[in-house]
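Missing here is one protein chain; the remaining ones are kept as they sit in the complex.
Think of it as A, B and C in the order they're written, each chain with its own count starting at 1.
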Amino acid sequence: MEKNYILKKGTDIAFKNHVDECVGTGRMGLALQKEYMDQLKVVQEEIGFKHIRGHGLFSDDMAIYHEYEEDGVTKVEYNFTYLDLVMDNYMSVGIRPFLELGFMPSKLASGEQTIFYWKGNTTPPKSYDMWCDLVVATLKHLMERYGADEVVTWPIEVWNEPNLPGFWKGADMEEYTVLFEKTFKAIKSLDKRFRIGGPAICGVEDGKHMKFFMDFLTEHKLPIDFITRHHYTSEFPENSGHYSYIRLVELHESMTSVERSRDIIDSYPDYKGIEMHITEFNTSYVPDAPIHDTNQNAAFTASLLAILGDTSESYSYWTFGDIFEEKGVPFTPFHGGFGMVANGGIRKPTFYAFKFFKDLKGKCVLREEDAVVCRDDEGVYRGVLFNSNTDRIGRKLEMSFTADADDTTYTLVTKTVDEHTCDPLKVWHDLGEPSSPDDEQMELLRSSDKPFIETRLIEAGDGKARFDINVEEFGLVYFELKLVKICPDRGYDYDRVMRGEPKAKNA
Amino acid sequence: MEKNYILKKGTDIAFKNHVDECVGTGRMGLALQKEYMDQLKVVQEEIGFKHIRGHGLFSDDMAIYHEYEEDGVTKVEYNFTYLDLVMDNYMSVGIRPFLELGFMPSKLASGEQTIFYWKGNTTPPKSYDMWCDLVVATLKHLMERYGADEVVTWPIEVWNEPNLPGFWKGADMEEYTVLFEKTFKAIKSLDKRFRIGGPAICGVEDGKHMKFFMDFLTEHKLPIDFITRHHYTSEFPENSGHYSYIRLVELHESMTSVERSRDIIDSYPDYKGIEMHITEFNTSYVPDAPIHDTNQNAAFTASLLAILGDTSESYSYWTFGDIFEEKGVPFTPFHGGFGMVANGGIRKPTFYAFKFFKDLKGKCVLREEDAVVCRDDEGVYRGVLFNSNTDRIGRKLEMSFTADADDTTYTLVTKTVDEHTCDPLKVWHDLGEPSSPDDEQMELLRSSDKPFIETRLIEAGDGKARFDINVEEFGLVYFELKLVKICPDRGYDYDRVMRGEPKAKNA
Amino acid sequence: MEKNYILKKGTDIAFKNHVDECVGTGRMGLALQKEYMDQLKVVQEEIGFKHIRGHGLFSDDMAIYHEYEEDGVTKVEYNFTYLDLVMDNYMSVGIRPFLELGFMPSKLASGEQTIFYWKGNTTPPKSYDMWCDLVVATLKHLMERYGADEVVTWPIEVWNEPNLPGFWKGADMEEYTVLFEKTFKAIKSLDKRFRIGGPAICGVEDGKHMKFFMDFLTEHKLPIDFITRHHYTSEFPENSGHYSYIRLVELHESMTSVERSRDIIDSYPDYKGIEMHITEFNTSYVPDAPIHDTNQNAAFTASLLAILGDTSESYSYWTFGDIFEEKGVPFTPFHGGFGMVANGGIRKPTFYAFKFFKDLKGKCVLREEDAVVCRDDEGVYRGVLFNSNTDRIGRKLEMSFTADADDTTYTLVTKTVDEHTCDPLKVWHDLGEPSSPDDEQMELLRSSDKPFIETRLIEAGDGKARFDINVEEFGLVYFELKLVKICPDRGYDYDRVMRGEPKAKNA
Partner (left out) sequence: MEKNYILKKGTDIAFKNHVDECVGTGRMGLALQKEYMDQLKVVQEEIGFKHIRGHGLFSDDMAIYHEYEEDGVTKVEYNFTYLDLVMDNYMSVGIRPFLELGFMPSKLASGEQTIFYWKGNTTPPKSYDMWCDLVVATLKHLMERYGADEVVTWPIEVWNEPNLPGFWKGADMEEYTVLFEKTFKAIKSLDKRFRIGGPAICGVEDGKHMKFFMDFLTEHKLPIDFITRHHYTSEFPENSGHYSYIRLVELHESMTSVERSRDIIDSYPDYKGIEMHITEFNTSYVPDAPIHDTNQNAAFTASLLAILGDTSESYSYWTFGDIFEEKGVPFTPFHGGFGMVANGGIRKPTFYAFKFFKDLKGKCVLREEDAVVCRDDEGVYRGVLFNSNTDRIGRKLEMSFTADADDTTYTLVTKTVDEHTCDPLKVWHDLGEPSSPDDEQMELLRSSDKPFIETRLIEAGDGKARFDINVEEFGLVYFELKLVKICPDRGYDYDRVMRGEPKAKNA
């Protein structure tokens, strides 16, 4: 399919690029692991997110909340040994938490309901005062260790998906507002600079729940700092063995519920225009959906990154890496985990959707269903092109660009991620789908997870630079068009080098 | 051009692969440099040579030889500070010297003739006794520091290209035999296990000089350990500014002089069959020949690596890296230096000629002008394919292989280095041939110096695995064909993943 | 107290130094952690143990054993994802497992009894066949990944402390022999080269249990490869808050039970002289005994290292590091954990007991209650001196040595670890006992965990080198006495340098 795109100098199309605001992670306690940190390091060095959000800050494996008997009285004490290790690890790679307050320490819980393989307790606290004490003590400790001015910039979200019975006992939204209000007030008393949000709902009956929460805020006059929700863009999975096969929902259909949330919020005069954060998003919401490892997922994610900023101040991909235990420990490296990066530090194609959007700079001069292009103050064009679809239809995009330019030479750099150039899943399959790849196989996988790089010289004329870029099905292409001055060193002639030297006359 | 190649199980074609025996380097003193060591580290980690040979062990920048006055008498003292640093550096990357004894410390020299920008003195010693003392003291010091058993395994070559007047005053071969004999005897007195060779001649009148040297050995009954010479495969260059443009000599024509040396040696009964070492080889013999940076050079070098073992026990590519100062300091990173690796650690295409030959294992089952294939004990085939020519003729090789195989599935891995997939010189050109590339440009260059990797599944039948590989002009392809067992995890179905999931019936 | 020790050249005192054979670790799953691996790296780089032994290979956090339903039938599957990560981590620091088979995966267990904060199931399997399948499948997987020849060298121990009801339901030794025999036979069927031992008992009624086990072996004619037991040298602790205060048992009294085991074993003709391994030892057996962090612990451990080889082929200090969760997560870095290394990589004094014994070489020429000295083939003396006691009595040891020597100069190097020179616990106390030390405090702690180094020149005469070394209470001193040749460079005069230069006459 042919496309013709014009890139004009003065243009400034609305496009909010919050790609690096936040990224997701399974649970805090996993940040103690070496492999987890190795993967996060890859992500931070090459993409670089500002915040990281995950569950389980207060779950038992973090070992923060303790009770003991003394003189017949039950007393509480806090242990921040692992919290320090986790936060130090995050700081060491330049990322800060987007704190999700939850789940319940089993000692502080009112019930025994748990969720996941790792058994996060999802019941209300046995005492809201003790809960608030825990929250405040934890924040205080963080302020002492990392500085108050720093810690108050870490956004705080109260709990996770309370509209699901698995995550909050009985999906009791009434009870959630109690939790929210008490927590909100306790933290603001500690330091009113903290920015706090909720209700962190997922898509199930999201309209009803969002209204309920906004009514509550209005009624209680709570000066909340931002609203949060989640966003997954697939239908119910079909299971087979360890895996879940899913179908993608059409892109704009998928955005309906997000837009609905935005509309509901804006319909409340006190909260109109307040920040909304999508604190989780991905295609499938299960950590064993093979689609996560594919180029199709990368292209679809790119199409989401092009539009999520329209409604939301951040959108946190669930999750950066594949150390994740909600359904247990995966059996193979390519198990359909949420990660941009697989075990062993293999970048999946989706990794590059984020990297490429991160590299955009300047004003938006093109925004189409398959392309976003920006131009910076120095006249450099940078674009992300994507060929996304819910089905495999064999479509190749042949894009022709006409860009405002000076009448001189430009370098065009393209970086291509598609099923031909960067598909480690295919390599793994061709190696026999090994569950325990050996060193040689890992090395091969690692050398198969990079974009294919090409450069071209473009001669501009009539104030236009013209160039073509093809995007294969499910492909992703990043390009950069930059003015260049060819400065050959004295005596250097590239064409002569390339054509070879004619035999000397008398030889 | 189509090729059909048969790979048979039992075959054992003569093919001596000494690819990793030795590699060249400008001069010893450069090994003090950080950039030099960074480049050597890349080479050693990914290829791994056993020995390294270069000039200037005794040149002034190594600061070994000193004289001073005491009580009116001139005395000699040795300083091994830099020698230790150099050797420690080599040891730290697992490489050992192939010691070339030369050039002359200016204090010990009989004249003032020097060679190169860095001014190596190329005159005989003012006293052969003092020269022998220097050699013996140096070897003794090395034996103390690194162990005698270790140091006696380092081959020793006496001087460099004495048949050129620039390298040895007057190209006086008669004088050279004096130097050789005295040095040889002094070292053997220290420890007779040392292995010593010469005459290190280059191609100029090599037949005459080789005979002269063999006559001398015979006459003096010297039990030399090996014979050495050099080998460059280009015509005289044509100069322009800082650069030298050359033409390659046709491959087999180029081998004539090497074969002549072999024949001469074997014609002396006392030395018949003795080891011959090519202690320098490359296409061009000048360090500013742009061809060195091209894919053409890589393909031609591969064609040499396929045949040099026929006559020689080692062949040392001149040189591993681009920190090299014989004609001064280069003005740009792609200046036609000898190196496999350019400044900044950029692997040039020729790097992969060595890496690919190094990865061959087992018995040779195919050896053609454009292919060498080996098969190991476990039935894995590994091959290097190359499309080399002295001219650009637009030839593409379409190779079809039929390999003895079990009737099951195989993984075919190919790694392609050609002008489309791995040509950092072109990227540099397209960036404007910058003499001082900035960080972003260096990163782009660094991500453009890797082979393109592909994998395929091959179904064998009738005891044969059949597969096709194309090799573009001046291209280099490494392949590996290995039996594979596809072991899908419970519920994993790669085809289902790739074709996408049909919409659920009732959705 | 003065001591006079004679070091004679020809002497060869019985002294078996197995200091580096094995070291302990909490549980396998902790080896996934970054901090754990950082600590192990310190230990391996500076001491270097051959094997590592810990609990929990089959516990739920390793996620190996799984059951699922298919067509109404319960089937078993194994997941080696985390096992690979753990073993790869071990291999990366050059250590191999001493495999302890246990505890029970909860899905395979016959009961619900668990031990520790991390809930290891300590009941027999619901089916011995399924247990043996699990063991064999795990070993097979390891053999595939790391090579059969390698894996069969990893010693295997069946279960842990079955003579304690907490570790093995009902402390049912009868049931243990069933477990042992079935496991033993299953493994030997897989590969008879595997070396297997038991019964891994602790000191509680150890005589009775050892005899029972030896009777069983004899009766069943089991060709066991070695016998194992544990050894802790303190009395019952007294608790206060998070901590346990203990008293050391007098050294030789502490050895009684180990010697008893040796005697019992040797009284069975079929097993006389068979290897005994102490697969755990330490002063206190609780992970919250502050003594572990002291210099007293270091000195006492040294006194143990001097004698444990008399009865045992290995003795595994429980444990190398402080990432350990049996009683939960510690509240501070100096919490009396078992580790030689505290969190943050701080070396505790006990670390040096191991390092110093590891550095001994050659034949033993002195072995006293406070000293072990060896002499190697080149005449170098190396010794470990220790001032150990169960009580603080204010004793300083003033040792005078007279060593056989040549009449020349020697260098004496001493490395001192005592409460004055290397006591990070004191530094931490003086910093206010911070539970979360900041970067500056950590840096100070890290620069306080090194021995104090001194050198002296000793002039030997009459064939004797004489030197004095003081050992403070609870101190540890390593020394090395080595012949030296002072070779001043031309013009260098150290004495002149040190005394300063007299003013020039006419100045």
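Criterion: contacts are C-beta pairs under 8 Å (C-beta built on N, C-alpha and C of every residue); 3 or more make two chains touch, one makes a residue touch a chain.
All values derive from a computational prediction rather than experimental measurement.
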item	value
Selected residue (touches chain absent from view) among C:25, C:81, C:296 or C:319	C:296
Residue of C:136, C:164, C:251 or C:484 touching the missing chain in the full complex	C:484
Touch with the omitted chain, as defined above, among C:3, C:426 or C:466	C:426
In subunit C, positions touching the absent partner	235-236, 238-243, 245-247, 290-291, 293-294, 296, 331-332, 335, 390-392, 411, 413, 421, 425-427, 429-435, 444, 447-448, 450-453, 455-457, 484-494, 496-504, 507
Missing-chain contacts mapped onto subunit B	32-35, 37, 63, 66, 77, 79-82, 84-85, 89, 141, 144-145, 328-332, 343, 435-436, 438
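Rule of thumb we're sticking to: only the chains that are shown with their structure count from here on.
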item	value
CA centroid of subunit A to CA centroid of subunit C, Å	45
Between subunit B and subunit A, distance of the C-alpha-averaged centres to the nearest whole Å	47
Overlap residues in subunit C, where contacts from two or more other chains coincide	77
